[in-house]
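Structure incoming, see below.
The other protein chains are all here in position, but one chain of the complex has been omitted.
Chain nomenclature is as follows: A and B, assigned in order of appearance, with residue numbering initiated at 1 for each chain independently.
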Amino acid sequence: MVFVSRNARIGESVSMVGDVAILGNSVIGRNTMLLGTIIVGFPKRSSLKGVVTNFEELSSASSGAVIGEACVIRGGTTIYEDVRIGNRVQTGHNVLIRERTMIGDGVVVGTGTIIDGGVVVGDGTSIQSGVYIPIGARIGKNVFLGPRVVITNDKYPPSSRLVETVIEDNAVIGANAVLVAGVRVGEGAVVAAGAVVTKDVPPRAVVAGVPARIIGDRDSYELKKRLYERAGK
Amino acid sequence: MVFVSRNARIGESVSMVGDVAILGNSVIGRNTMLLGTIIVGFPKRSSLKGVVTNFEELSSASSGAVIGEACVIRGGTTIYEDVRIGNRVQTGHNVLIRERTMIGDGVVVGTGTIIDGGVVVGDGTSIQSGVYIPIGARIGKNVFLGPRVVITNDKYPPSSRLVETVIEDNAVIGANAVLVAGVRVGEGAVVAAGAVVTKDVPPRAVVAGVPARIIGDRDSYELKKRLYERAGK
Partner (left out) sequence: MVFVSRNARIGESVSMVGDVAILGNSVIGRNTMLLGTIIVGFPKRSSLKGVVTNFEELSSASSGAVIGEACVIRGGTTIYEDVRIGNRVQTGHNVLIRERTMIGDGVVVGTGTIIDGGVVVGDGTSIQSGVYIPIGARIGKNVFLGPRVVITNDKYPPSSRLVETVIEDNAVIGANAVLVAGVRVGEGAVVAAGAVVTKDVPPRAVVAGVPARIIGDRDSYELKKRLYERAGK
């Protein structure tokens, strides 16, 4: 059953099927589809005060989230309050996007991906399935995060200091790679699948291994990619 | 609440509890259990045209999926249209199986596993929890995929060419191992936990490390296994 907060604003031609709950002052842009069990505007822990026994009460604890136009949001997904999602964003199933996150236009967020709050994701970035992005990560435009990439934000866990981990525009992070807290992956750099990145990666460098070391540059990567693509034709 | 498409065929003694939705021309074999929030026959993106506001409309966009007899499908699971699942298949919770996937008899699919479409899984294969299988992977019979194995299909992401990654019959892939796009793991080969496989693994070889190298063969692995099993008695 669909629940829509009386303070929410729902655009034209929005599709909602299943147990969709739109809480607080949420805004859903026109032509957006919400398909499955989805909560938009889920209140963060500190917003939950006292007993709540229905969506009306949960809604009144929420400041809401904003989802742009022509998005597709799939079932099992929870989007917290104070999240802002651009236009033409697609999410897979069972996604979590926590509070104070900003997601640009045309972003893809794969199934099972967790964005743990306070994250910025630039336009056109593609986040594959099962990625973990911690509080405070900053991800540029047109970045590619392969399946099950994990980013961290605490260099000596569990500590009292969380740091920013930064991925600059056009970078490519391979499947199951780990970015240790505080590293900066430079513009256009490539991290191979399975690498553990323990220090900054210079722009357009290609790194691999545990710990990751430089093995090439983006230009030669692009050359190999073109040959690989051609061989497939 | 259960929704069953008027075009669906539900066998005898099927259990359905929770928000189960059976869409399109789906077929559910007898004695199968669907327990929790489950969608069978979820339409792929290109099948979604125009606004949908209830399961009836979503159902009419779906060509349905086929699930065999005596299966157990658990909550949080979405099975796309054009999926064919054999008999006696068990899935855990929060599983995703996308379009054009064929799953054999007696397969186990662990909780949180993602099968991203166009995948073939042979009879008797056991897929543990949190595994990621990309478009076009081919997985043989009686294969064992440990928890959180990740398989990829793009050698130079993001490229325009996706390749097949193949795991032959009886192979064993250890926990959190990564198979880089296009590799072939031979019949009966073993990949150790945490390995990153960057080239083909010969039949019955045992490989480990980053990148993975041959460290033994299946016969000695089986010998060690027997000693290990005996020591536990």
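The working rule: contacts are C-beta pairs under 8 Å (C-beta built on N, C-alpha and C of every residue); 3 or more make two chains touch, one makes a residue touch a chain.
Owing to the predicted nature of the structure, the values given are computational and were not obtained by experimental measurement.
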| item | value |
| --- | --- |
| Given A:I39, A:V107, A:V121 or A:A208, the one touching the chain that is not displayed | A:I39 |
| Omitted-chain contact residue, chosen from A:M102, A:V120, A:V163 or A:I215 | A:V163 |
| Hidden-chain contact residue, picked from the options B:S15, B:T53 or B:S160 | B:S15 |
| Absent-chain contact - pick from A:V40, A:I103 or A:V180 | A:V180 |
| Touching residues on subunit A - with respect to the absent chain | 19, 21, 37, 39, 42, 45, 48, 51-55, 57-58, 76, 78, 94, 96, 112, 114, 116, 130, 132, 134, 148, 150, 152, 155-161, 163, 176, 178, 180, 196, 210 |
| Interface with the unshown chain - residue positions in subunit B | 13-19, 33, 35-37, 72, 74-76, 90, 92-94, 111-112, 126, 129-130, 144, 146-148, 172, 174-176, 193-194, 209-210, 221, 224-225, 228-229, 231-232 |
